[in-house]
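With one protein chain held back, the other chains of the complex are shown just where they sit.
Presenting subunit A:
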């Protein structure tokens, strides 16, 4: 799948999501429920803003000395007889893991949820190995896999768009004969996956934080699937974005607490594990421990105004407060990273050509920045992308420039401006509707424009397609005329404040 989840144009994706009433209601419900849980969990901790200062400091410090921390981590993994591979891009990362799976003669590969493995298109690569099986073990990822690798909607709740009946139907294909109670559905998956887990020989996990000073990796999950993935298979591969590192377990535990509170309103995830290669005397855990550290475009943000996005700890809180995400849902973004995080990260990792629309899927309300536990100035970065697109990359310039030049000329000349004002009302006749069922009374007395033909330039479509534009009034009824015709009847009285001046 890679970072991009769709080839359809942004507007088509949004329209499809608009029609998906279950998904939209589910997103709204999730946002509201998470608001209560998240706020409560943060309040209980106390001093939330000072915790955010600390979390921001940890993440910024690590980014500043990233090569040094990665070096320290790699040294410590190697000291435990583990292996570290640095992959500059998606191809290197998934090809490396494929080679390893082949070399280890992997038969039953098991994965636990990891955004970066989706980003590097690992599933598809591994499925191309003849004779190898692959199962996603996270409940949501398993559901997506069984539904023909459906796209995720959210980084924390990937199946937000699916209801229990759809899930029941997917599971029936695997032999499930129970009802649509989520508890029963989950128990079925427990049994189904347990059989597979018991014979798994190659485990793949992501990594919440790599611990530089001891070479361990830190994973946060609620289901326990990641821990079983790290217990049973003899070979374990950890795939991590290169920025997911902290100096020591002390900084990791700070971020674990903030991640759980921000992501799901818990104090800590059910399993918060620091782990590495099996040590002498221990019975289970990986004999063979491999870490793949992935750049895949992240370094494009280093040293730029976009560097703060690498502070992200993938809690999903920004999408849980975003008013645009509430309407569009996760799939509309066309990226595995949706919401405000995705609006900033997707163009960096996947390029502006592919994701140029995303920075515009934002009202710049700043709710995301306010909630981000590591204080990423998300709306500033989104705006920064717009600046790059318009100034730096001169994207979408031709027709827009021409129109704006014409508007400039028109507004400079009193004659042209006056003529345009006169013509606005009659010219908009053919695009206007006077019948407005459901509209607020008096809102569109002259009707509103909600349609323009296809050939009209994109700039104008941009306005009309997404807004209700009132039809211009007749020239002689416009504000200028009204103002000219009305004189004040009486001066407003000036009240003098005590001890002050009349106009204070």
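The rule we apply is simple: contacts are C-beta pairs under 8 Å (C-beta built on N, C-alpha and C of every residue); 3 or more make two chains touch, one makes a residue touch a chain; residues count from 1.
Everything below uses one rule, namely that contacts and distances are computed from a predicted model.
Undergrad: Can you work out the missing subunit's protein name as recorded in UniProt? Choose among "LUD domain-containing protein", "Acyl-CoA desaturase", "L-lactate dehydrogenase complex protein LldF" or "Cytochrome C oxidase subunit III".
TA: In UniProt, the chain that is not shown appears as "LUD domain-containing protein".
Undergrad: One chain is left out of this view; which of A:129, A:249 or A:420 touches it in the full complex?
TA: Missing-chain contact among the listed residues: A:249.
Undergrad: Of the residues A:14, A:155, A:204 or A:230, which one touches the chain left out of the display?
TA: Considering the complete complex, A:230 is the one touching the chain left out.
Undergrad: One chain isn't shown here. Among A:106, A:139 or A:345, which residue touches it?
TA: Spelled out, the listed residue whose C-beta touches the missing chain is A:139.
Undergrad: Of the residues A:115, A:134, A:155 or A:264, which one touches the chain left out of the display?
TA: Result: among the candidates, A:264 touches the missing chain.
Undergrad: Where does subunit A touch the missing chain, residue by residue?
TA: Against the missing chain, subunit A presents residues 26, 29-30, 33, 45, 47, 50-51, 53-54, 57-58, 61, 63-71, 74, 78, 83-86, 88, 92, 95-96, 99-100, 103, 137-140, 143, 157-160, 162-164, 167, 182-183, 185-187, 189-190, 193-194, 197-198, 214, 216, 222-225, 227-228, 230-232, 242, 247, 249-251, 253-254, 256-257, 264, 266-285, 290, 293, 295, 299-300, 302-303, 307.
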